[in-house]
Each structure stands twice: as structure tokens, then as C-alpha cells.
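Quick one: this structure, given as C-alpha cells, is what I'll be asking you about.
A selection of the complex's chains, in situ.
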Amino acid sequence: MQPFRYHLPGTAPATLVALTDEKPLITLIEYDRESYERREISDIEECFAYRDNQTITWINIEGLGDLEGFKKLGAHYGLHPLALEDVLTIGQRPKFEEFEQHLFMLLQVVNLDAEGNVTFEQASIFVGKDYVVSIQQSRGNLFEPIRQRLAKGDGNGRKSHADYLAYAILDALVDYYFPVLEALGERIEEMEDQVLEKPSPELIHALHRYRRDLAQLRRASWPQREILTSMQRDETGIVQEGTKRYLRDCYDHTIQIMDIIESYRELTSSIMEIYLSAVSLRTNDIMRVLTVLSSIFLPLTFLVGVYGMNFAPEAGPWSMPELYWRWGYPVFWAVSLFIAALMLAIFKKNKWL
Amino acid sequence: MQPFRYHLPGTAPATLVALTDEKPLITLIEYDRESYERREISDIEECFAYRDNQTITWINIEGLGDLEGFKKLGAHYGLHPLALEDVLTIGQRPKFEEFEQHLFMLLQVVNLDAEGNVTFEQASIFVGKDYVVSIQQSRGNLFEPIRQRLAKGDGNGRKSHADYLAYAILDALVDYYFPVLEALGERIEEMEDQVLEKPSPELIHALHRYRRDLAQLRRASWPQREILTSMQRDETGIVQEGTKRYLRDCYDHTIQIMDIIESYRELTSSIMEIYLSAVSLRTNDIMRVLTVLSSIFLPLTFLVGVYGMNFAPEAGPWSMPELYWRWGYPVFWAVSLFIAALMLAIFKKNKWL
């Protein structure tokens, strides 16, 4: 998730603070069975006229910059100040709140940035009887496919109520996890091959970064289940029976996402274990080579050292007589080769070679 | 499980996409207490005539290729589009859905391919008052034993309703886990012996592959419990009281499958721990050999080096007089052997040998 933001302890609750000055992009869509109209508007107040007509109104706001606009919107639609505070405070845990006139839900949308890092963006949805207000943290056409389906008018979209639109938005937000998980999964599986070939602490570092990504994805997707369960249990009458089966389908997607995340986490653990066992076995191999070599050459080096000593021949017959034997030198070689062969045989027997 | 497949975010829900063009194999079985008829048919519409007769109709479709056929089937039998979407999207989590006119369940059937790898295949079942539609992901005679029992007409099969047929199919699909687990178990137990004899990172890699298989099997079999529990709680009247005890028996099988998987997972962990402890003890042994050898030969090599020095005798009486002693050389050997024996004794005392 995003780095957490908080108000100083003791700050009044429901304090609204704008993160940015950037003007948000507001898109208004009005539709019913017969008609579909889409307008880009610049002042949120332009939307208010559409509130009480017969069509379904979808206000999509991209960007959190317009503090005054949000206050007006909240006053007009009767949105709770605490909900608005959540909308404007990024890094929130996904949540669902049931108010008298509307439902409020907040999610984290995942995406990959240009460098392939997982990014989180907060999205909030207010759903009333015949309106939906969706608020994205920053500009981005997350909902373009839904608009196109509405414009074309095929499928259930135009025939249904605001709750179905809210479902369609939720479903799209949830489905954004799949391509991200696919990309992450590919990279983790690549690592599985590398770890046996060239283990390095950098690789482990990267592995842990992916693991952290997965932990964040889990933390962000886990509460989505509660959102979808709560919506299915909705008793305000905003969510209609027919939509609930679609919500269950969406719920199944979040379960599948959790399953995939869990299997990737297990995979990272496996890679870690393979890494550690590969390194320890490699250390073992290295030590074995060193020990075998030393075992052969340490005695031989001692032996050549013996016959490099300078005990004087004039000291007497016991002073290194070997040096003066006719076959001394060849015998030395024979003994050396025998010692080396013996060592090798011993190691062979103990399966060190 | 299979690699997960997903629709692009924002795709309309219940979008049906065919994975393949291959024509599915459709088998129609009509039976009641007295009669049994089996036909291979080529067009799904041929089945529709049998829907409203008094016999029980079992349509088995092998292969997901015929998109149009599925649409017609869905329209004729009133199957929910979301359920049909699940049928056609492979890699789904096993699930159970209760509709007004029928029950829908989806499972993952496990198998071993020619190389001994665990494979997953999706199977879906629609059960109504007097019909069962079973859909396999690909061709394969998974249900041949059931057909033979129906043809013979002994046992409960022909006397019971469609729910008992559905149970028989479910039971067969669940039981396919046993031979797979048996094969996997044998291979894992083989590893237990190998790990002490010749540990290698490849072995650990293989171990983790089995572990992944087990994790996939667990993920695929875990939701089967929910399916069987849900069927026992069924309130549509499709599942009859007498069948519920059979479903509980099948439920016990899934619990046993989970138990076996869990015990194999513990076994892989044990093998991993044995491996690591064996490697670390082996490193220890190797180091001990190296250290003992070095401890003996390093001092001796120094000693022979001393008497290989060329301090000139003419420099005076303190210049290496040992070289000119009558017993110098034998004394050197005595000292050398004493040092070696001393070292060995010390190591013996410290239990290094």
C-alpha cells in the first residue's frame, strides 16, 4: 500500500485536507434504457441539477485536489464528513460503510508503473438509489471499458440500477489485480531458475522486495472480501437481489486473487530455501576440495622437507643415510605417489570424491 | 491448479469466450428403473427433446469448444450466464452455487500425465430435478465406471433421482485424488532415502516441486469440502435426504485427502530439515579432517624447514650445531613422531576423532 498518512494526534475528526492543488477531471454520465449522455464538466456544482431526474447519474472525479468541490458535493448529496475524510486521506485500508441514503466503499487499485513496480491508488465509491459517485486518487481512465459498454447499450448495463453500475466499477477495480499478479508471477518464476545458477545476496534482496509487494497486495485485497460480503448483506434496499449474484462472482475473484498471492508467497519461500540449501552445499563442496588437496600435499610437503634438511653427512652413519642410497630418489617418488594414491583411495571410500 | 486465466479489467461480466475450436464429444444417457439408453450425439440441440420426459437425463460434454452449443444449452435449461462463464474459464477455484431450478458445482479433477506430472482438469456439473449436465474440460472417459454401473442396473443407481447421479459423479471426481496422492507419496518417500546418501541442490529443487504440487492439490481439494457441505444443506429439494448420507461419506473422503496432503507436506519439511542437518554435519566432518591434518603437519613442516636452513657452520658454535650431532637425525624423527602422537592424543581427548 501507499505510505500511511495521518493527522496529528488530537486533530478534530473529519478534518479535510487537500493533498494537491491540481484540478480534478470530472466526468458526468447520465443514462437510462433509452439514452446515454457523457459530459466533461469543470465545476462540481454543474452536476447537482441532475440529482433528482429519472436517469442514473454517474459522477467520476479523477484527482483529490478540489477541496471546496468535495465539501459542496458532500453537502449536496449528504455524504458523511468521516467518509469524505477517508476519501481524501490516501493509504487507507479498504472499507465499506453503510449510511442511510447511500453506501460508501473505498478500495486500493493496483497497477505497475513504468519500472514495473507495484503501485497503489485509492478509489472511493458512493452509491445511492440512482447515482454513483466514483473518486480516483489521480487521473487515469480506469473505467473507460465500462463507459464504452454503457454507450453501446448492450448487456445488462443500461437496463439495471445504480447498484449494477457500482458492481461493474468494483469488478473492474478487483480485476486490475490479475495483470499485476501475472507480471509478478513471471518475475518470481524467473528467479527460481537463477537461484541455482548464480545465487547472490542481491537476488535475495529482490526476492524480499517481491515478497513485500505480495504482502501489500494481500493487505490491500483481503478487506475487499469484507466489502463484497457486506454489500451482499445490504439491507438499505440499494443493492438489488439480481445484482447480488454478480457480487458473489466478484467475491470469487477476490478469493482467487488471495489464492494466487498465497501460492506466490509459498514460491518465494521455496526459492529462499533452495537458495540457502544450494549455498550450504556449495560451501560443503568447496571445503571438500580444499581438504582433499591439503590431505594429499601436506604429508608430501613434509616429506620433501625432511630430505631438504641439512644434517651433515660427516656427523655419522645415522645422519640421513637415505640421501646417499643409490635408489633413494626413485624410492622417494614411489613413496610419494603411494601416499597420494592412498589418500585418494580413502576419500573415494568415504564418498568424498 | 492450472495457470489462472482472466478477462481484461472492465470486460462485461458473463462474457463467454471459447478456448478452443475442437468440437466437444456429447454423450446422452436416458435412464429410469426399467430402461437405460446411451447415445453419442453431435448437436447439443438433439438433447433438448428429452428434457421434459419422465426419465432421468444425463448429458456429458467433453471439451469446451462449442461456444454456440453452450449458449443454446444455457438458454434451454435456464443456466445462469455467470455459471456458464465459469464453466468456460479454466483454472477456476472449485465452487458451488444454488440457483432456483438447478445446482451448479465446479471442481478440479487431478491426474498424472505421461511424465508423472500432476495435471488439473476442470469439471462442471449442473443438477436439476431430473437431469444432470456434466462438462469436462477435455476429452477423457472419467465417468465410464458410472455408466457401466447404470447400464448394469445393480446398486442404487437406477432407482435413485438425479441427485444420486450427481453424487456418483462427484464421488468419482473426488476419488481421482487417491491414485495421484499415492504416486506422489511414493516419490517423496524415495527422496527420504536419497537425501542422506547423496544430497544435491537438484534434489531439493525436486522436493520443492512436489511441495508445490501438494500446495496446488490442497488448494484444489480444500473448497470441495464447502461444496459437499453446501449440498448437504441444500434447501431447493433437489438433493434428497437419503443422498445426504452418501454426500457425508464423500465429505469424509475429502477430509482424508486433506489429511494425506498435510502429512506429505510435513514429510517434505522433514526431508528438508534432514538435508540441511546432514549437510551441516558433513561440512563439520570435512573441516575436522582438514584441521586435524593441518595441526599435525604444520608444526612438522616448520621443523623440517628449520633444519633445511643454511646457517653456515663457520659462523660459530651456535650456528645450527644440531646438524652435526651424531644422533641429530634420529632425534629429529623421534621429536616429529612425538609431536604427531601428541596432536592425535589431544584430538582424541576432545572427541574430534
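Lettered A and B in written order, each chain numbered from 1.
Note that a contact is a pair of C-beta atoms (placed from the backbone, for glycine too) under 8 Å apart; a residue touches a chain by one contact, two chains touch by 3 or more.
Quick caveat: nothing in here was measured; it's all calculated off a predicted structure.
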Worksheet entry | Per this structure file, total copies of the shared sequence (2 shown) | 5
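Here, only the chains that are shown with their structure count from here on.
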Item to complete: Using only the C-alpha atoms, find the rotation that maps chain A onto chain B and quote its angle between 0 and 180 degrees, to the nearest 5.
Response: 70
Discussion item. Centroid from C-alpha atoms only, then distance chain A to chain B, rounded to Å. What do you get?
Written reply: 25
Practice prompt. Spell out the part of chain A that touches chain B in their complex, as residue ranges.
Written response: 142-146, 149, 154-155, 157, 168, 171-173, 175-176, 178-179, 181-182, 196, 245-246, 248-249, 252, 255-256, 259-260, 262-263, 266-267, 270, 273-274, 276-278, 280-281, 283-284, 287-288, 290-291, 294-295, 298-299, 301-302, 305-306, 308-312, 314-316, 318-320, 352
Worksheet item: Given the complex with chain A, which residues does chain B contribute to the contact?
Response: 4, 6-13, 80, 82, 85-86, 92-93, 95, 97, 199-201, 204-205, 208, 211-212, 215-216, 219, 272, 275-276, 279-280, 282-283, 286-287, 289-290, 293-294, 297-298, 300-301, 304-305, 307-310, 313, 320, 322-330, 332
